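Note that one protein chain is taken out, while the other chains of the complex remain in position.
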Amino acid sequence: MDETGKKVGLFVPCYVNDFYPDAALSTLEVLEAHGFDVEYPENQSCCGQPFLNNGMIDEARPLADRFVGLFADYDYVVAPSSSCIGAAKFRYDGVTTDARYPLLRPKLYELCEFLHDVVGVGNLRFDCSFPRRVGLHNSCHAIRELGLAAPSELNISHYSKIKAVLAKVEGIEIVEPSRDECCGFGGTFSVQEADVSAMMGRDRIADHIANGVDIMAGVDMSCLMHMEGLAKRDGTKMQFVHVAQILAGRVEGNSEIEDQREEF
Amino acid sequence: MSGRFPPMDHAKNAAEFTADSERAHWHDRALWFVRQKRDRAAKSVPEWESLREAAETIKMHTMEHLGFYLERFESQARRNGIEVLWAADAEEFRHIVAEILREHGAEKVVKSKSMLTEECGLNPHLESLGIEVTDTDLGERIVQLAGDHPSHIVLPAIHMKKEDVADIFSKYLHTDPDNADPFYLTRAARDHLREKFLDADAAITGINFALAEEGGFVVCTNEGNADLGTALPNLHIACMGLEKIIPSAQDLGIFTRLLARSATGQAITTYTSHFLKPKPGGRLYVIIVDNGRSRLLNTRHNKALSCIRCGACMNTCPVYRRSGGHSYGYVIPGPIGSVLAGAREIERFASLPFACSLCASCDNVCPVRIDLHAQLYRERRAAINVPSYGEKRRLLHLAAWVMQRPKLYGVLMKTVRFVLPLLPRALVYNRFNVWGREREVPEPAKRSFSEIYRERR
Partner (left out) sequence: MNAKERILHALGRRDVPKELPAFDIGPMRFSDVGAAFSEALEAAGGETVESRETSAETIAGHFVFEGRIVDTRESVTSTTNDRNIGLLIVEAEFGVAENGAVWIDPKERYPREVLTLAENLAVVLKREAIVPTMHEAYERIDFAEISYALFMAGPSKTADIEQALVIGAHGAIGMKVFLEGEG
């Protein structure tokens, strides 16, 4: 089935909009480059996750309703965030009052999931190369909630949709840390359990450093924001980017000049 | 029950644990090592995931017919010559045990591991009656001598370093205080406890699986302490929470394959012992304890009753590994402990559902597939309404109010993006900025994505 030309609603997490717009822009570009008619509906807000995760259903409800209302009519809904998609996909039951929710649900995709499952790995074209060693941050919502990769706990055959998509970028070397463990962001967990959260984040960073990595990529900017904050505080040399930014060729070191430099 | 104890604050306890970074990292690594052993064991069994599904189904089925299976167990056990007693709560349980011991004139008791007796405060009660209770599991003996509590349900002394043990043993077992070799210390404990075994008037054990159809039960240990303890004296009291029942011995194939692999990565516990009848000339009692379990059964936490106490959820929990078992302030720590404690007394344990980053790793290791992280997620609805979370609730409420007004939110964030870079550092990193205590605040973008999008059109 030809999926090009289908209408995709782009959801941009609230903090991404203000702090990491490049991740959103990259997502938009990647989707458009694969022939989709992408729209970013105005007036979108938070998916409600912080409230859901704190048991505040009444506060989350209008946000869930807004989400369903804005996105119900698209063929697909894509976001550069597995945790927001996870929230909308698995946490809206009994929260939203919008009857269209059950129909919207199967149309919700995290970006890599969309590229892998809907576009298909064989159809992916990225006009860029990225000859760097990239540490992949396997966020929990991506691997344990959305099933974008096999989590280490389960006795199932290994796969990773994120890796499969990212590997289509020319020259990239993807390395995974020794543990596919939580980075300790966890939304309000990061402030409520600040000390454990910081220790978890630092441990993840150290794991990547041990792999000789100086750039970390993931599908959840929130995890990366947390680790970036820690790395900056500690003076650790590590760059944090969204996978979409690499796919769109919007990360430095991704240019042809860099490519040539590698060759010389 | 609420109000008896002040609310416990997991984050505060955790901060104390992480403050000693070296020790916290050591704790983390020790338990991660166990988790890796578990992974290898689980992956050596191709049918692992089907086993977990079967175990989940059997447990759910048993819970659905719990009354039936318990009565069946009682009548079958009686036929085997086992005396079955029921205790509605911790107090009744303590009383029953004390009565049995008194009837038999037992003054020295050896006990093998049972979280239930911890939960019900059995040791202090018996000691107050002048009965000597010796915990015989090595880890439990260590914490008993230290005047401490287990910090893990399978590895009770995992919070202690071998030097701590050397220190305690030198006081009580007169070992060399400078020799912290685990082999040396274990041998010393063996000799010390051998005397206790030979001297005991009664043995108390827990129960891993009670068999309704056969009227017997199974106790799993690696040390052999339950076997040695129960074989010598003529009195054996076995204690079970009422959720320990399974329909029949045929189900043991599934559970024994899962338990040790999940717990320590062993293919099976060294001793998997089946008790069906009293030993010749001896007496065997089984005490079935409720203590809040029947109430749990009729709540959304009923699935937590399927727990077979393997400890895997603790070993995999990134928070538990870095905060230590004692930070939970409840007899059972970690993910399952947080669920059980919260279900029991949310006012006191409101911080536990939040002591979780919702990573869901626990769900994946649990051999009976308890949806632990989902339970904690749901438990937050009750936790957030506890008075101590008033301020957090108000802040989130305000945030939600703003979020429901995207235009206002947009203007606010634009202001933040503009102002934040201009502010002096001391103002941004003030004492209310918990985020900024350990981390830098992200750099605001010059233009938000919505602005870029609008211009791009």
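As written, the chains take the letters A and B, and residue 1 is the first residue of each chain.
In the analysis below, a contact is a pair of C-beta atoms (placed from the backbone, for glycine too) under 8 Å apart; a residue touches a chain by one contact, two chains touch by 3 or more.
Since we're looking at a predicted model, the values are computed, not measured.
Enquirer: For the chain that does not appear here, which of the shown chains does it touch in the whole complex?
Expert: Per the touch rule above, the missing chain touches B.
Enquirer: Of the residues B:Ser170, B:Asn222 or B:Asn385, I need the one that contacts the missing chain.
Expert: Answering carefully, the residue with contact to the hidden chain is B:Asn222.
Enquirer: Which listed residue (B:Ala14, B:Ala42, B:Ile58 or B:Ala202) would be found touching the missing chain in the intact complex?
Expert: The one listed residue touching the chain not shown is B:Ile58.
Enquirer: Looking at the whole complex, which of B:Asp20, B:Glu47 or B:Asp176 touches the chain that is not displayed?
Expert: B:Glu47
Enquirer: Touching the missing chain, which residues of chain B?
Expert: 30, 33-34, 45-47, 50-51, 54, 57-58, 61, 63-71, 74, 85-88, 92, 136-139, 142, 155-158, 161-162, 165, 182-183, 185-187, 190, 193-194, 197-198, 211, 214, 216, 222-225, 227-228, 230-232, 242, 247, 249-250, 252-254, 256-257, 264, 266-280, 288, 290, 294-295, 297
Following the convention adopted for this analysis, only the chains that are shown with their structure count from here on.
Enquirer: Calculate how many whole Å lie between the centre of chain A and the centre of chain B, each centre taken as the average of the chain's C-alpha atoms.
Expert: Whole-Å distance between the two chain centres: 33.
Enquirer: Sort out for me which residues of chain B touch chain A in the complex.
Expert: Checking each residue of chain B against chain A gives 10-11, 14-15, 18-19, 21, 24-25, 28, 32, 39, 42-43, 45-46, 48-49, 316, 318-319, 322-323, 353-361, 363-365, 377-385, 392-393, 396-397, 399-400, 403-404, 406-407, 409, 413, 416-417, 434-445, 447-453.
Enquirer: Of all residues in chain A, which touch chain B in the complex?
Expert: Within the complex, chain A touches chain B at residues 12, 14-22, 24-25, 28, 40, 42-46, 48, 50-51, 53-57, 59-60, 62-63, 66, 91, 140, 144-145, 151-156, 179, 181-182, 184-201, 203, 225-226, 228-230, 232-233.
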